[in-house]
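For this depiction, one protein chain was excluded, whereas all remaining protein chains were kept in their positions.
The letters A and B name the chains in turn, as written, and every chain counts its residues from 1.
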Amino acid sequence: MPTTFTINNRPVTVDIDPDSPLLWVVRDTLDLKGTKFGCGKAACGACTLHVDGMAVRSCAFPLKYAEGKTITTIEGLAEGDNLHPVQQAWTEMVVPQCGYCQPGFMMATAALLNKIPNPTDDDIDANIVNVCRCATYYRMRKAIHRAAEISGG
Amino acid sequence: MKILLTGFVLVALTLTGLAMTATTTAPESTPFDVMMSALTHKRCVNCHPSGDRPRQGEDSHTHNFNVQRGIDGHGVAALQCATCHRPENNDFAGVPGAPHWHLAPREMAWEGKTRTEIARQMLDPDRNGGKSLDDIVRHLTEDELVLWAWNPGVDDEGVPREKPPVSKQAYITAVKEWAAAGAPIPQTAD
Partner (left out) sequence: MPNPTSSSRRKFLVRATVGVGLLVGTAYCAPIRRKIAERIDGSVQSYDGNTEDPLLWFEITTANRVIFRCPKMEMGQGIFTGLAQIAAEELAVDVTQIDVIPAATDSGPIDKFGTGGSSTTASLWGPLRDLAATMRVMLINEAARQAGVAASTLSAADGVISGGGLSVTYGEVVARAGNWEVPDVPPLKPAKDYRFVGKPVARVDLREKVIGAPIFGMDVSLPGMLYGAIVRPDGLASTFKGADTSAAEGMPGVVRIVTEKDFVGVIATSYVEAENAKRKIVATWKNDRSWDTFDVEAAIRVGKGKAIEIQKEGKAKRMLKDDAPGLITAEYFSPIGAHAQLEPSGAVADVRADGATIHISTQVVDHTRREVAERLGMKEDAIVIQPTYLGGGFGRRLHTPNAMQAAVLSRAVGQPVKCFFTRKEEFQNDTFRPPTHNVLKATLTPDGRIAALSHDISSGDVMYGSPLLPGVLKTLIGADLGAWRGGMIHYHGIPNYRAVSWRVRLPFATSWWRGLGLLANTFAVESFMDELAGHAGKDPVGFRLDHLTDSKEDVRMAKVIAACAERAGYRNDAVDGRAMGFACSTDTGTPCAHVAEVSLQDGRIRVEKVTCVLDPGLVINPDQVRAQCEGSIIMGMSAVLYERMQVKNSSLRPVIYGAYEMALIKDAPREIDVLLLENDDAPGAVGEPPMGPIGAAIANAVYRLTGERIRRMPLEV
């Protein structure tokens, strides 16, 4: 049974088992590798993308729930060559080290800024709970504040 | 012969005992007991916490990753319950799910409360969201999130989560019987 949705402003229809986690549809069927597999159990957040603007962990999101929805992945955060404020801030602060977890963090941060344009440190603590082993958290915190600034929050 | 007879009686008694257990309502369990044995089970209490953090797991540890109640029990801005929890269990990922997955409001906190306290709270329209007894019965016996306790899925290793100690049907029957009897709350301390 096919599922139809919009991803990064592009309509797609996929004919995959509707119980498949969206993560694997995005990565393997649609060949968008930016959304990462870290645990497959909704624990690490590396698979975070947006469904209708809300942060969702795609490894625990069956394809069938994507029907008719608007999905945004890290590849769709930028507008053409213009990086999203979160990506701009991540670039300014040189946040990534190995980089594997970073798309998930950027998506979670973008979702946060959609709802709280000027988050406090306590807001950051409560909302951003992904795992980064390289522990880039120190710069990440600065980048989140900077992203809020760039967005005019 | 005597031994045989004793043996037969013992077996008969055992079978009767087993039969009684099979209906999951031993003669001494009241509808209130049956209902409460479900409602005080961790599958329910994990999401009826006294504070602003849900609990999880068989050991009811505080939910990992600093997950919080938020304004309306659905989590915080970028970490809603729905960020991970869907309207049904995800056995592939081991993430439980049910429609409108969220925390019971603080007024419906059950953690650390006795059965009588929980019952009184449930019946109090000031603390139960203005529900009548009929509303309460409907919520307890038909709400999909409540009934999830009997279909709790598997954990991240594929191990089935423990269900309440009474069957769903026994629980539903007990709730209705309890309500039909006027929702009595026993005075005995528990």
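Everything below uses one rule, namely that a contact is a pair of C-beta atoms (placed from the backbone, for glycine too) under 8 Å apart; a residue touches a chain by one contact, two chains touch by 3 or more.
No experiment lies behind these values; they were computed from the predicted model shown.
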Candidates B:Asp52, B:Asp135 or B:Asp156 - the one touching the absent chain: B:Asp156
Hidden partner chain, residues of subunit A it touches: 16-17, 20-21, 24, 28, 31, 33-41, 43-44, 46, 73-75, 78, 83, 87, 90-91, 94, 96-103, 106, 121, 124-126, 128-141
Sites on subunit B contacted by the missing partner chain, in the whole complex: 64-66, 92, 156-158
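Quick note on the criterion: only the chains that are shown with their structure count from here on.
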Subunit B residues within the subunit A interface of the complex: 64-68, 76-80, 82-87, 90, 92-95, 156
In the complex, subunit A residues that touch subunit B: 19, 21, 40-43, 48, 54-57, 59-62, 65, 108-109, 111-112, 114-116, 123, 125-129
